[in-house]
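Missing here: one protein chain of the complex. Every other protein chain is in place.
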Amino acid sequence: MARKSTFLLLTPGLFVTGAVFLSPFAFLALTSFWTQRPNSLLVDPAFTLVNYVRIATDMFFLRVLFHTIYLGVITVLVCLVLGLPIARWIARRAVVSRGILVVLIVTPMVSGAVVQTLGLVNLLSLLGVINGLLKQLGLIDRSIRFLGDELGVLIGLVQAFLPLMVLPLLNTMSKLPEDLESAARSLGAPAWRLWMLVILPLSMPGIIAGSVLVFFASVTSFVTPQILGQGRIQTFGTVMYQQSALVNDWPFASALAVTMMVLLGGLVLALRAIRQRLARRSNVAGAV
Amino acid sequence: MKNGLKSIALMGLGAALGSTSLMPAMAQDFSGQTLVVGVWGGDIERLLRENVIGPLEEETGANVELLLGGTGDRVAKIYAERANPTMDIAFLNIFEAPQALADGVVVAPDPDLQMYKDIWPGMNEGCYAMSLAALGIVYNKDEFESPPEWEDLWAPELQGRIALPPFPGSEANGILAIAGRLAGADEHDADASFDKLAELKPIPLTYTNLDELLLLTDAGEIAAAPIISGYAISGMENYENIGFSFPTDPGPVLTRDMLCLVANSPSPELAMLFAEKALGVVNQTAYANELYFGPTNSNVELEPAVSEMLIDTPEEVETLTELDWPYLIENRSAWTDRWNAEILAD
Partner (left out) sequence: MKLRRAAIDTVWIAWMAIGYIVVLMPIVVVFFASFSDGNTFRFPPSGFSLKWYQAAFESSEYRNALSVSLLVGILATLVSLTAGTLAAYALSRSTFRGKTMIETLLLAPLALPHIVWAIGLLQIYAWLSIGGTLLGLVLAHAALTLPFAVRIMLSTFSQLDKTLQDAATTLGASPMRVVVHIVLPLIWPGVLTSALFTFLTSFNEVTVSVLIAGSRYLTYPVRLYSELRSQGIDPTTIAISAMLVAMIIVFALIGERFLNWSRRV
């Protein structure tokens, strides 16, 4: 494609990102090197590293950031394990049920996080419906603590973000060439080899897109960890809320946000490097 | 350059003020003008529409628009927009108002105005006092035979079943100060306060909305929690097992909603008219009867049954615990770290 038209096509996207995302971000990054005046919420624009020193020395914040990333990774894995079979079934098997299966998986995106999260509180509390049901079935004697526990937050994150995984997967998996699969099958390849060698590699664009969306959504989410974590689970979202909306320490909140962006950026670069190395190795293997 | 811009803006402001004060005859006609009021949604919004906005729009021809949100959002907004505000009136809380005044983002209350004088003396700190409430205890009736005192929250058999509000905030700072007083000190002794409060650990729930707190308290998962009167009292009418207590030793912690006029706002005169009506007898009586928010206007007279459920006289205010808010604000960042580490962590 011609260089000129490439940049022309990129212009609207870059304008929106630059004007509405990048300029506040630059401002925020600048603020992170400032502090608030004593006994005031007004900012004192004198360069200082105080906020970053505080983040680096008080292990609380770094621990929260890493723990949030860990929760995000687990959420992605659970969404993949649940989402792949759903997307595959809708793409290949469902005929009459296709429309309803797609729309049902999208419903969490329709009715707002707050109402649904409070619905989950009703279900997951110690004396709630799920614990009652499990007891009635004789599966447990004592209530399981979902709320205020990682388990509850994880359930909430998966509930909220599974659609972000399934739709991109479906987008990719509906377009997989069927002849390749039938060829593999007629050669006697067992199902798991078919998945490992054909379906998963060809679905990679959807897997990556879905994983990126789910990961970032869960890492930055606030309502779900706040309400289901009941204050016992601290995440990036809850700490950001505390520092910016309750303490009103906007310079420090900005420094936290910048730190998290740097961590995530580093993670993305590392993953990209690994992927490139793997790709090179398989190319070499292919050549041999 | 920056100063140049500023002086142009000041000149503009001066011109605007000058021109309006030159036309006193037109003062009541605001057709086509818009007033923007930042306030909570729900019943407060409904009462303001009925008692303040409706009449005001009729009398002045102006258009009143509401910007809904929480106080933290409004603080963020009036500070971020202080060069070019879009909000004329912001409802803030007891400690945000004096801070906002000190930082120059709101207008100081004017002691010469009648609406200032109608309010009980000593309450217009930072902005105009709009309503009174107090930090008391919401509790499950099966757990307590009589309305609990603060000390009862520390009963060994309730350990792990006392919910707390998020820190910092008027509720969380309030219960921390109460803990300090129970330990024989007060809010100025951070160590004593934190140590005493930490005895309640583990904290089963940090509540961020009334629904989850009342739901879990009604079910008995939560035995009790410190919470501000008003909504908790009107809300608990929907639950069978929930009661509310105003403790006496020490008394409940005083909190106030404040009505603030935003500095350099687009429609300062309309804002004044809105404030007069909002602080007036009709609106404050409705606040009291329907929401159990205590009136600040000394001319409000309430039925005895209603008066019992809320804070409505200076004598009652005397029995409340008043906190040294400037000191608490000064320490809010450091104490937030302590709260996260000492109260929330297992």
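By letter and in written order, the chains are A and B; residue numbering begins at 1 in each of them.
Assume a residue touches a chain if its C-beta (ideal position, glycine included) is under 8 Å from a C-beta of that chain, and two chains touch if they have at least 3 such contacts.
Since the model is a prediction, treat every value here as computed from it, not as a measurement.
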- line: Result, missing-chain neighbours among shown chains, is A, B
Field: Selected from B:103, B:195 or B:211 as touching the chain missing from the view
entry: B:211
Task: Identify the residue among A:55, A:153 or A:167 that touches the chain left out of the display.
output: A:167
Absent-chain contact - pick from A:42, A:123, A:151 or A:180: A:123
Message: For chain B, which positions touch the chain that isn't shown here?
response: 36-37, 40-45, 65-70, 73, 76-77, 80-86, 209-211, 214-215, 231, 234-235, 238-239, 291
Message: Suppose we count only contacts with the excluded chain; which residues of chain A make the list?
response: 1, 3, 5-7, 9-10, 12-17, 19-25, 27-28, 31, 82-83, 85-86, 89-90, 98-100, 102-120, 122-123, 129, 155, 158-159, 162-164, 167-168, 170-172, 174-175, 191, 205-206, 208-209, 212-213, 216-217, 219-220, 222-223, 236-237, 240-241, 244-245, 250, 253-254, 257, 260-261, 264-265, 268, 272
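The rule is simple: only the chains that are shown with their structure count from here on.
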- prompt: Roughly how many whole angstrom separate the Cα centroids of chain A and chain B?
  reply: 36
Statement: Given the complex, residues on chain A that touch chain B span 38-42, 58, 60, 118, 121-122, 125-127, 147-148, 226-227, 230-232, 234, 242-250, 252
- prompt: In their complex, what parts of chain B are in touch with chain A?
  reply: 70, 72-73, 75-76, 79, 99-100, 102-103, 164, 166-169, 202-209, 211-212, 215-216, 219-221, 326, 329-330, 332-333, 336-337, 340-341, 344, 346
